[in-house]
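For this view, one protein chain was removed and the others were kept in their places.
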Amino acid sequence: MSETIEKALGDDRVAMTRRLAGDIADGWYVNLGVGMPTKVADMIDDGREVMFHSENGILGMGPTPAEDEIDPWLVNAGKKAVSLTPGAALFHHADSFAMIRGGHIDLCVLGGYEVAENGDLANWTTPSGDILPAVGGAMDLAVGAKRVWVLMQHTTRDGAAKLVRRCTYPLTAPAAVDRVYTELGTFAVTEEGFRVLTLADGVSLADVQARTDAPIHG
Amino acid sequence: MSETIEKALGDDRVAMTRRLAGDIADGWYVNLGVGMPTKVADMIDDGREVMFHSENGILGMGPTPAEDEIDPWLVNAGKKAVSLTPGAALFHHADSFAMIRGGHIDLCVLGGYEVAENGDLANWTTPSGDILPAVGGAMDLAVGAKRVWVLMQHTTRDGAAKLVRRCTYPLTAPAAVDRVYTELGTFAVTEEGFRVLTLADGVSLADVQARTDAPIHG
Amino acid sequence: MIDKRVADLAAALEGISDGAVVMIGGFGAVGQPDALVDALAELGPRELTIIANNAGWSAETGIPRLMDLGLVRKIICSFPKGSTVFKDLFTAGKIELELVPQGTLAERIRCGGAGIPAFYTATAAGTRLAEGKEVRTFRGRECVMEEALTADVALVEAWQADRWGNLVFRGSGRNFNPIMAMAAELTIVQAHQFANELDPNVIVTPGIFVNRVVQVDSRVEKLLAAQKAS
Partner (left out) sequence: MIDKRVADLAAALEGISDGAVVMIGGFGAVGQPDALVDALAELGPRELTIIANNAGWSAETGIPRLMDLGLVRKIICSFPKGSTVFKDLFTAGKIELELVPQGTLAERIRCGGAGIPAFYTATAAGTRLAEGKEVRTFRGRECVMEEALTADVALVEAWQADRWGNLVFRGSGRNFNPIMAMAAELTIVQAHQFANELDPNVIVTPGIFVNRVVQVDSRVEKLLAAQKAS
């Protein structure tokens, strides 16, 4: 493994999250899945206006409030305290998922176990071990949003590929993913499979291909 | 035709409407169809509380306001100015028909062309002549409300029966009607057909049967 | 910065083309996007499909005016009575009508906005309006399958709007407006007033459903005065 690649892989996920945040257009309505995707909200530059949606009934979700400004009646989909930005609106769960399922959310950012070159997404349960499967809103978001971008490490901790020909994990949704953001780059899901949009600094196409179980088109 | 019957038939519809109003229980949520049913609202005695629903998004609809108290932003399903009573709520059309279709309206009072002894209702269009059929909310109300009471003259102006074995007019809904209020009495729709609940003053079962095209059970 | 407010009716209606499917809110005189409809008549796109509760009342304004100008190919509504314009065109076979029960119309529109392609309802089962529709029994009750309605454009009236397109309504002015706002590609709102910022707890239509807002003095008061005088 080259030194630059090692460095990219050792990145604390900030760079890939920032890269994704930079690709969000002003004025978009964006839902962020729990975990790493949540951090995207902190990386929207000042002066830009993006409206964040939380499936439990918030549009215009703002950052974590200071301890003394917490409104105990306001939590996000991860059950953490949040704030409201100007222009926010509140609604119930059926209206919230009407936004999602009805194609009104411009972008949903999700984590992933596997993404296949046909856009299949697996991010909700493992093939065998998950005694207690929990799906939450993942399936609704994956089929409903106008764009689905997956933000994840390029490989598992054991080095196994997560960008694959066909998912081996149970699907969240077929043909759902538009882009994948990893520490190695940004990859579009196209009719011919994965295509590079951006490579991280010091990363070559060959580096990516070596860590991917499907053809990567330059 | 006996004198008393003539008198009952000549009634200006006030008595039958009042009879129906008296059968409404306190606390019911009630939708009144356009035309004669609308008058029911004026015949609820003081001190009783009945919540009137209008399909264009009002619960707690009150009487026609005085000219100088008209709110131009508030009309009923007949497009006339109305007022709100204490405890009123406003909502959109899908929520309004969720109340209707979901079985939350305790009573709907509709007009009718024909009611059959199996509860079939015809009240929206004529068999032949209606070049321009208009249905409005009649079909939704007839299938959705907990109880459907039809308020109508016992016969047509030409003396033809409107309580019949089988409807000849196009149906609004099959097996929908629970009761019929006419100037001759109040009739329940039961498994064996029409059954008398009340006869108007001076009206006999034979009088009713003579004007009805289905068996009337005493 | 998100700002959906536009300067005038022309800017509000920009880009509506021939063949568009157009939802129009309102029930009675209340909640009618009258200024938008009249401006659409001036703009003059042809072969329109209109989705609305009524076919309107007067040939001088609103939906009947669109029809009178020959701009409408079809109307989907629950109550086409009222204007002689529609009746005349319909009896002459010059306009198509899809008659839908009012609650089914509302639910089809709401489903269009909510990404539900079809649903079942007991409404209209066993009647003439179920002819040609798929029927299926749930819990012993016969139901018809109804498909969602969506549109290219929704014309909506609101009481107040802010720059994000959040809307609140007044009185019975909601009617079809909030659900039509959800169901169109391009939702255009005429608002009686602009507000700096609306209370998040009382917003009825979140701005996500709204594309453009134009401020228009409401004609509801005038219309009602005219009705009373007549």
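Labels for the chains are A, B and C, by order of writing; each one numbers its residues from 1.
The rule is simple: contacts are C-beta pairs under 8 Å (C-beta built on N, C-alpha and C of every residue); 3 or more make two chains touch, one makes a residue touch a chain.
Note that this is a predicted model, so its numbers are computed, not measured.
Here the chain not displayed is in touch, across the complete complex, with A, B, C.
In the complete complex, the hidden chain is touched by one of A:Val143, A:Val177, A:Ala200 or A:Ala214, namely A:Val143. Considering the whole complex, the residue from C:Ile2, C:Leu97 or C:Ile116 that touches the absent chain is C:Ile116. Remark: the omitted chain is touched by one listed residue; of B:Ala15, B:Met43 or B:Ala98 this is B:Ala98. Where subunit B meets the missing chain, the touching residues are 26-27, 29, 49, 51, 53, 59-60, 84, 86-91, 94, 97-105, 144. On the side of subunit A, touch with the chain left out of the figure occurs at residues 54-58, 67, 70-76, 79, 81, 90-94, 96-97, 100-101, 125, 131-141, 143-144, 170-174.
Seen from subunit C, the chain kept out of the figure touches residues 107, 111, 114-122, 138-139, 141, 143, 147, 168-171, 201-202.
Criterion: only the chains that are shown with their structure count from here on.
Judged by the touch criterion defined above, the protein chains link up one after another in an open path, with no loop closing it. Seen from the C-alpha centroid of subunit C, the farthest chain centroid is that of A.
One inter-chain figure worth recording: subunit B and subunit C are separated by 29 Å, centre to centre, where each centre is the mean of the chain's CA atoms. Centres computed as Cα averages put subunit A at a distance of 36 Å from subunit C.
Residue positions of subunit A in touch with at least two other chains are not found. Multi-chain contact residues of subunit C (touching two or more other chains): 110.
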